[in-house]
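All protein chains of the complex are present and in place, except for one that has been dropped.
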Amino acid sequence: MENQVPEIFSIIPHTHYVLLSTILFVVGLIGVMIRKNVIIMFMCIEIMLNAVNLMLTSTSAYYSHSGGQIMVFFTMAVAAAEVSVGLAIIVMIYKNLKTTNIDAFQKLKG
Amino acid sequence: MIDIIFYVLSALTIISATMVIVSKHPIRSILFLVLTFFLISAHYVLLNAQFLALVNIVVYAGAIMVLFLFVVMFLNLNEEVEKVRHYFPWFAAVISGGSLMLIITSALDKSVLLSPYPVKDYSIGLVENLGSVLYREYLLPMELSAVLFFIAMAGVMLLSRKEKVD
Partner (left out) sequence: MSIVVFKIIYISVIFGLSLFIAMYSTYAERKVAAFLQDRIGPNRAGPFGLLQPLADGLKLFFKEEFIPAKSDKMLFLMGPGFFMITALMTSAVIPFGSEITMDGVSYSLQGTDLNVGLLYIFGVVSLGVYGILIGGWASNNKFSLLGAIRAASQNISYELAMGLSIIALVMLSSSLSIKTIVDQQSGWHWNVFYQPLGFIIFLICAFAETNRAPFDLPECETELVGGFHTEFSSMKLGFYLFAEYINMFISSAILATLYFGGYHFPFVSDMDSSWLRTLLEAVVIFGKIFFFIFLFMWIRWTLPRFRFDQLMNLGWKVLIPLAVVNILLTGLFILLK
């Protein structure tokens, strides 16, 4: 498996992966713009991050540069840290406002 | 054969991501998101990025989503927050999202991509090679990510501490 070309690189051009990542990114973006539930908005941000990860991995695989996959590794680490802190903040806000509708977070006063 | 697999996987990924943003119950959205992560891992396996495929499952589907499920289950957040669904914002969002997609794809279409692909080695996705690159050239970011996790942990513990009632 080491140095023979995996089949996909000769059959599917790289632009297909670029298009797939862009569609996923836009789906996540639409989710963030539309949904009012804070948890679901947070999940749509994760979709966007994953779309970017897919683009980085596919570019790194097609051009044999490992920098892309290393970047994905760090992106995942940062996403994990961000989710934990974000969910802690959401839990705190829920305890104060008793709702997860983002329209309730409009005022800066508690 | 491989192109059929690619097209089916891509279609399933897009459908599953759409179901995440369309579902009314948060629990169903979370489960569809887990499915999306599985499908993206399958794409990684197609690209011979084996380590990333499994780490995607372990980190995203196995840890981050469990965290989401804990929060939704503990706080009982499964009720629908938006009782009445208006369709005009959806229409506007799809138009704006679609135009962003158009801009990105046309910009990338006009850019110069190397073709044919330079024939180098296709084993960069294997664990050994990825590990040696990570620990040789990118050692500083690795150690800094440990500091990042430490800071995140300290932040979460500070945020969730109960205030002492004096």
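Think of it as A and B in the order they're written, each chain with its own count starting at 1.
We adopt the following convention: contacts are C-beta pairs under 8 Å (C-beta built on N, C-alpha and C of every residue); 3 or more make two chains touch, one makes a residue touch a chain.
This is a predicted model, so every value here is computed, not measured.
**Student:** Which of the chains on display does the removed chain touch in the whole complex?
**Tutor:** B
**Student:** If I consider the whole complex, including the chain that's not displayed, which of B:V8, B:M73, B:L102 or B:M153 touches that chain?
**Tutor:** B:M73
**Student:** Among B:L54, B:V133 or B:L159, which residue is in contact with the omitted chain in the full complex?
**Tutor:** Only one of B:L54, B:V133 or B:L159 touches the chain omitted from view, namely B:L54.
**Student:** Give me the chain B residues in contact with the hidden chain, please.
**Tutor:** Residues touching the hidden chain, for chain B, are 25, 27, 31, 34, 50-51, 54-55, 57-58, 61-63, 66, 69-70, 73-74, 126-127.
Just so it is clear, only the chains that are shown with their structure count from here on.
**Student:** Where the CA atoms of chain A average out and where those of chain B average out, how many Å apart are those spots?
**Tutor:** Here the centre of chain B sits 4 Å away from the centre of chain A.
**Student:** Spell out the part of chain B that touches chain A in their complex, as residue ranges.
**Tutor:** So the residues of chain B in touch with chain A come to 2-3, 6, 10, 13-14, 17-18, 20-21, 26, 29-30, 33, 36-37, 40, 43-44, 46-49, 51-52, 55-56, 59-60, 63-64, 67-68, 71-72, 75, 77, 80-82, 89-90, 93-94, 96-98, 100-101, 104-105, 108-109, 113-114, 117-125, 129-130, 133-134, 138, 141, 145, 148-149, 151-153, 155-156, 159-160.
**Student:** Residues of chain A touching chain B in their complex?
**Tutor:** 1-9, 11-12, 14-20, 22-31, 33-37, 39-40, 42-44, 46-47, 50, 53-54, 57-58, 60-66, 69-70, 72-74, 76-85, 87-92, 94, 99-101
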